[in-house]
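Every protein chain except one is present and positioned as in the full complex.
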Amino acid sequence: MISLPVQTASFPPVTLENLPLLPKNLVEFLLGWVGAPEWLVYAGGIVATAGTVVGVFLSAFALLSLVERKTLARIQNRLGPNRAGWFGIFQPVADGIKMLTKEDIVPAKAEWLLHLAAPVLIVVPPILALGVIPYGCEWTPVPLELGLLFFFATGTLTEIAVFMAGWASGSKFPMLGAMRAISQMVSYELPLVISALGVIMVTGSLSLPDIVGKQGGYHLGFIPAWNLFTPWGLSAGIIFYIASIAEANRCPFDLPEGESEIVAGHMTEYSGFKYALFFMGEYLGLFAIAGLGITLFLGGWQAPLPGLGFVPSWIWFFAKLAVVIMSYLWIRGTFPRVRIDQLMRFAWLCMIPMALVTIPAAGIWTLLRANGHGLFAWLVTVPLLVFPWIVLTIVYNRCLAPATRKYTFAE
Amino acid sequence: MLPLLILSPLILLAALGAVWKARPVHAALLLALTLALIALLYLAIGAYFIGLVQFMVYVGAVAILIVFSLLITRPGDEAEEISRRPSSLLTGLICTVPVLAVLFISLIRANPPEPAASDAPSATLQQFGEKLFTTHAPVVITVGVLLTAVLIGAALFARGVQGISSSEPFESGKSLPP
Amino acid sequence: MTPLATLLTLSSVLFSLGLLAVLTRRNAILILVGIELMLNAANINFIAFWRYGPPDPDLTGPMFVLFSIAIAAAEAAVGLAIILMVFRHTRSTDLNRLDSLHG
Partner (left out) sequence: MNDSSMEPTTSINRLPAPPKSGRWIVPGLGLFQGLMVAGRNMFESYYKKERMTTIQYPEQRAPISPNFRNFPFLCYDKDPVAGLRCTACSICENECPPKCIYIVLDRDENGKSLKRPKVFDIDISVCMNCGICAEVCPFDSIYMDGEYELSNDDRFSGLLLGLDRLSKSAEYHMQLRPEEASEVMARRKADEEKKAAAQAAKEAKAKADKEAKEKAAAEAQAATEQKGESA
C-alpha cells in the first residue's frame, strides 16, 4: 500500500514582497508534494535559493557590462555598442558567445592546474559573499549570525586566486599584476574592515539583517536613520566607498590590470571563457561590495522616505545598488589611473588613519546617545572627525602632493 | 563525526604537501590550503567565530604574506633542495619520530574522556564580546599594543632602517651574485 | 575512535609534520611554513578540548585560539620582515648561507 503524504505543505501566499522567495517556496512545495524526504526538500530549497541569487546577479552582470559601456561612451561623447539588437541590448549575448567560442590558450610555461583553478576560484568568493546580504525584509538568502565576518573572510580568498593566476601563468606581466593586485587588496582591506567596525559597534551585531533593521525609522520625520547620516557614518561611509573601489579593482585604482603598463595584469595569459570568468568575478565582487556598503551605510532595503512602504523592500535595495554602481561608472569615466606609489601612500597615510578615527567617534556617539545627550554627541564627534581630516589634507597637500619625477637614466 | 573523518585526512595530505613539495610557491599554496581546511574543520565542529577568524587571518593575511615574500626573495632552484633532501630528511626524521611517538603514547595513555555533549557548546558573539572585554580585557590591550609595535617594527624592518640597510652583500666567500 | 581522539591524533601528526618542515627545510620562509603548521596543531587541540571536553562557560579554549591567531599573525609579519632584511644583505634566504660568524 502506498502511503501518500498525510499533510501537503501549504504554499505561502505570493506577494510582491516575497517574490524573490518564489523559486525556493515552489521547489520546497513541489518536493514536499511528491513526498520527497525531508533532507531533499531542504537541499532543494538551498539549491533554489542559491540559484535565485546567482541568476539575479548573473543577469545583472550581463546588464551592467552593457550599461557600463554605454555610459562610458556617453561620457566620452560616443554612442557605445548599438549594433547587436535594439540599442545594443544583445551585446552581452554576443560577447558571451564570442568568449565561449574562443580558443582556450594555456601558455607552455604555465602550470595548468593552478592556471585552471584560478579563474574558478575567483568567482567563488563573490558568490559566497552575495549569499549573506539582506536584499529585502523577507529576502536574506543565508541569514548568518556572523554575516559580516563571513563576507570579509570570503573576500580574502580572492587574493589567493589572483596570486595563483599571476604565478601559474609563468609570465612576467601576470606576475607583476598579481603582486600589484595583492598589495593593493591587502592595503585597502584594512580601511574597509576598520570603517565597518563603527557600524558593528553601534549595532552590536555582526548579522547583516540586524544591521539593516537598526537603520529603520526617520529623524525629524523625514531624514532616514541610516548610518550615513551620522558624523562617524559619513566619514566611515566615504572611506568604505573609496576602499571598495580599490577592492573591486575599479578605475582609478585599477592598477592590477593597467593596460598601459602591464597589458592586463594577472589576466594577461588568459583567453576565452577563463577570461570571461575573471570578468564575471570582478563584476560579482563589485555587486557584493556595493551591496555591503548599502547594507552598512545606506540602510539596506529601507525606504528613503516615509510613506513609501508600499514599494517592495528589495526594489529599494536594487535601486540603491543601481545608484551606487552608476557612481562607480561616473568615477571611472572621470579620473585617470593613479600610480602605484600614490595608491599605497594614500591607503596607509590617509585612509587608515581616517578609518581609525571613526572608531572612537562611533564609540563616543553610541555612548552619548545612549545616555540621552544627542546634541552633545554631534558637538563632540564632528570636531573629532573634521580636525584629523583637515590636518591630513594639509599634510597631504604640503608634503605628499604629486611630484614630478626626473629619471636620471632617461636623459 | 563524518566531517571530521573527511577533513582530517585532507588536512594531513595538504600539510604533507606543504612539507614535502620542493617548489617553495607550491609549498606556500598548500599551506594556504591546509589553513583553509582547518578553518573548515572549525566550522564543521561548531566553532564558527574561530573558523571565520582563522580563515580571515591565516588565509587572508599569513598565507598571502608568505607567498608575497617568496615572490620578493625569488627562492632558488628546487633542484638543489631535492639533491640535499636525503640527508636533511634523515636528520628531520631522527628528531620528529620520537616526538610523534611521545605524543601518541601520551595520547593513548591519557585515555581522553568520552564526549559529554554531542551539541556544540554555545559560543555566541555576545558571549565572546563579553568575555573578551571583561575577563580578558588586559590581554586584549596587551595584544593591541603588541600588534601596533609589530606593525611599526615590520614596516621599519621591511623598509630598511637608515644606516643598516645597504645594497652590498656581506663580505662572504659564498655571497651569491644578485 | 571518538571525535576528540581523532582531533588529537590529527593535531599530533600535524605538529610532527610542522617539526619535520622546520628541521628539513633550508629556506627561511619555508621554515616559517612549518612553524605555522605547528601553531595550528596547537590551536586544534584547544578547540577540540573546548568542543568535546568538559563544559566550559568561560570559553577559555576559543579565547586562547583567538589570541594565538593574533600572535601568530604578528609573528609571521615580524619573521618575514626579518627574512626580507636578511635577504637584502645576503641576497639569499637559505639559512645555511648565513654563516658569517662561523668560526
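Going in written order, the chains are labelled A, B and C, and every chain counts its residues from 1.
The working rule: a residue touches a chain if its C-beta (ideal position, glycine included) is under 8 Å from a C-beta of that chain, and two chains touch if they have at least 3 such contacts.
Because the structure is a prediction, the values reported are computed rather than measured.
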item	value
Residue, one of A:16, A:47 or A:79, that touches the chain absent here	A:79
Positions on chain A where the hidden chain makes contact	71, 74-79, 183, 330-331, 333-335, 389, 393, 397, 401-409
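The working rule: only the chains that are shown with their structure count from here on.
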item	value
Of all other chains, the one whose Cα centre sits farthest from chain A	C
Centre distance in Å when chain A and chain C are each reduced to the mean of their C-alpha atoms	33
Centroid distance [mean C-alpha coordinates] between chain B and chain A, Å	29
CA centroid of chain B to CA centroid of chain C, Å	4
In chain A, residues with contacts to at least two other chains	none
Residues of chain B whose C-beta touches two or more other chains	49, 53, 61
Residues of chain B touching chain A in the complex	25, 29, 32, 36, 39, 48-49, 52-53, 55-56, 59-61, 63-64, 67-68, 71, 124-125
Contacting residues of chain C [partner chain B, same complex]	2-10, 12-21, 23-27, 29-30, 32-34, 36-37, 40, 43-44, 47-48, 50-56, 58-59, 62-63, 65-67, 69-74, 76-78, 80-85, 87-94, 97, 99-100
Touching residues (chain side chain B, partner chain C) in the complex	1, 4-5, 8, 11-12, 15-16, 18-19, 24, 27-28, 31, 34-35, 38, 41-42, 45-47, 49-50, 53-54, 57-58, 61-62, 65-66, 69-70, 72-73, 75-76, 81, 84-85, 88-89, 91-93, 95-97, 99-100, 103-104, 107, 112-117, 120-121, 123, 127-128, 131-132, 135-136, 139, 143, 146-147, 150-151, 153-155, 157-158, 160, 164-167, 169-172, 174-178
